[in-house]
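Every protein chain except one is present and positioned as in the full complex.
Now for chain A:
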Amino acid sequence: MSTATLSPAAAKADTPIPLRAHLRHTGALIRRNLLWIRQDPESMFDAILFPVVFTLLFVYVFGGSIGKSLGGGQEQYVQYVVPGLLAMMGMNMAQGVGTGFNQDFNSGVMDRFRSLPIGRGSVLFAKIAVELMRMLFATAVLLVVALLVGYDVGSWSGLLGSVALSALFGSALMWVFLTLGVVMKNAQSVQAMGFLVLMPLQFGSSIFAPTQSMPGWLQAFTDYNPLSALADCARGLMEGGPVAHALWVTVIWSVGLTVVMAPVAIHKFRTKS
């Protein structure tokens, strides 16, 4: 086995990593995260259980009474809640990314990755790519369950648009949770923190029920809650109706979170000691 020669390097600045190399590194790390799933198929349970449990719970437990207030019955509520659940998928999958990444970080393998000549973001981009795949899988499960409980897809292109928006917002949230995953000491605290952030966003929104009956202060919150916007967008795109305001709120939140949190996550990842 030969070893590299120790050429005296000129004191030149560090060389940048070409884009192709970035893609290659990210690809190799995506393969790693996919192998994890193959090695441990149980890690996909949440992606199956979430959509099934939430759909059945809301449709059969709350569906009748909320549907009545919508001027119909359970069928009416199915049409209302499925786009909402679709919006929620991105968020739910994003939450898991922090805990998983934290555990990964606390195993020694991250030090090895960080001592390799790869781009700062590759490890994080790969994680997000695989989580997005999981999200799409969960969305597919949701759609199957929704069709089984009688959901009527108004517009298939609207459905595609909704999934795309959900993925956009989900990936933006993933940067937030990746940052938490890097910064916080253990997986439990990441999970607790995620719960604290997401519970109000999730229930203080138009995902499960219309906001008209909520008190004024809560409506003010839900109006700018990205999850409300995302759910309203999905409804508008699939069922018809106004989408412009909701679309803007969703896009601004997604882009804003990504622009602010991605550099923070990458920086924290690189400098964690």
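In this section, a residue touches a chain if its C-beta (ideal position, glycine included) is under 8 Å from a C-beta of that chain, and two chains touch if they have at least 3 such contacts; residues count from 1.
Criterion: contacts and distances are computed from a predicted model.
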Out of "ATP-binding cassette domain-containing protein", "aminomethyltransferase", "NADH-quinone oxidoreductase subunit J" or "Hydantoinase B/oxoprolinase family protein", what name does the UniProt record list for the absent chain? "ATP-binding cassette domain-containing protein"
Touch with the omitted chain, as defined above, among A:Pro41, A:Gly71 or A:Gly108: A:Gly108
Which of these, A:Ala28, A:Leu148 or A:Ala220, touches the one chain of the complex that we don't see? A:Ala28
Had the left-out chain been drawn, it would touch chain A at residues 1-9, 11-15, 17, 21, 24-25, 27-29, 31-32, 35-36, 39-40, 107-109, 111-118, 122, 271, 273
